[in-house]
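Here the complex is missing one protein chain, while the rest keep their positions.
Letters A and B name the chains as they come in the text, with residue numbers starting at 1 for each one.
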Amino acid sequence: MLGHGVTFILGGARSGKSSFAEGLIEASGLEAVYLATGKAWDDEMSARIGLHKARRGSAWTTIEEPLDLVGLLQSESAGNRAVLVDCLTLWLTNLMMAERDIEAETAELVAVLPRLKGPLVFVSNEVGLGIVPENRMAREFRDHAGRLHQAVAGAAATVYFVAAGLPLKMKG
Amino acid sequence: MLGHGVTFILGGARSGKSSFAEGLIEASGLEAVYLATGKAWDDEMSARIGLHKARRGSAWTTIEEPLDLVGLLQSESAGNRAVLVDCLTLWLTNLMMAERDIEAETAELVAVLPRLKGPLVFVSNEVGLGIVPENRMAREFRDHAGRLHQAVAGAAATVYFVAAGLPLKMKG
Partner (left out) sequence: MLGHGVTFILGGARSGKSSFAEGLIEASGLEAVYLATGKAWDDEMSARIGLHKARRGSAWTTIEEPLDLVGLLQSESAGNRAVLVDCLTLWLTNLMMAERDIEAETAELVAVLPRLKGPLVFVSNEVGLGIVPENRMAREFRDHAGRLHQAVAGAAATVYFVAAGLPLKMKG
């Protein structure tokens, strides 16, 4: 069941985390808003975005925003709406590409969460459980993602880890 | 304890998932069949297969089959036998090498499971919790593996996630 505050869903690639998040929101009966942080950098990414859209169907309002997550959450969240942010690691990728200050952006996001109305569901990819990447930028990304996940999990009322389509409650 | 239907055991490299699976089957008292999907592509792989075989000992019947998992399961599963499939990611590797249609193979496997007799234990490697691989084929493999795991977990009565030799029940 979807709680009133923040729900954070963390999982691996193709773990079923987005479907699980969508199911939570659809079962709530609230107006469903999909806040897509992914930008179609290439055909592979376009195809992925298209598949996600087709699966959600027409009941959802989709908004695409690669960078200004905080602003969109402030304008879109409302008591009768549930907003799904999919996903935090893509937002982080966009912030890094745009050379933004990641710590400041993370702090701003976490600060705004308690003031928002209506359920919010954040989906993100756990990326820190493999071998240390040889590429320095990948290591930085991994570090930023880990810190962002800790911050969002700290602010969330409910946290799930999803593997093979199965949710495991870590908090709440 | 080993259930009558499908048990799915997911874990990382050297997580103890195979030992845990073998223990479940050995404790059942049923005739134990080991269905090895691994092909010895090189010496490293040969050594791994040899180690696994030595550990299992002579009580097991070992069958090696890189591709026709569905056919073997149909001929080998029986009420007085427990079959261990080790592992799904190696089967997936073989299917990709042989340029098979992965979605069709996954669908066929999941469709046949409810019709099989006797306990079946599937072991597989979770590979989706690291950084996005730079190599396109590795990304495709990761996506296929995630979807296969969701499908098998959906069809399974019991699912465990194994880390550091410790099982965590995710379903059942």
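Here is the rule we use: a contact is a pair of C-beta atoms (placed from the backbone, for glycine too) under 8 Å apart; a residue touches a chain by one contact, two chains touch by 3 or more.
These numbers come from a predicted model, not from an experiment.
J.: For subunit B, which positions touch the chain that isn't shown here?
T.: These residues of subunit B touch the chain that is not shown: 12-16, 44, 126-131, 133, 135, 138, 141-142, 163-166, 168.
J.: On subunit A, where is the contact patch with the chain that was removed from view?
T.: Interface with the chain not displayed, on the subunit A side: 8, 10, 12, 126-132, 134, 136, 139, 142-143, 145-147, 149-150, 152-154, 159, 161, 168, 170-171.
Note that only the chains that are shown with their structure count from here on.
J.: As a quick test, compute the distance in whole Å between the mean CA positions of subunit A and subunit B.
T.: Subunit A and subunit B have C-alpha centres separated by 31 Å.
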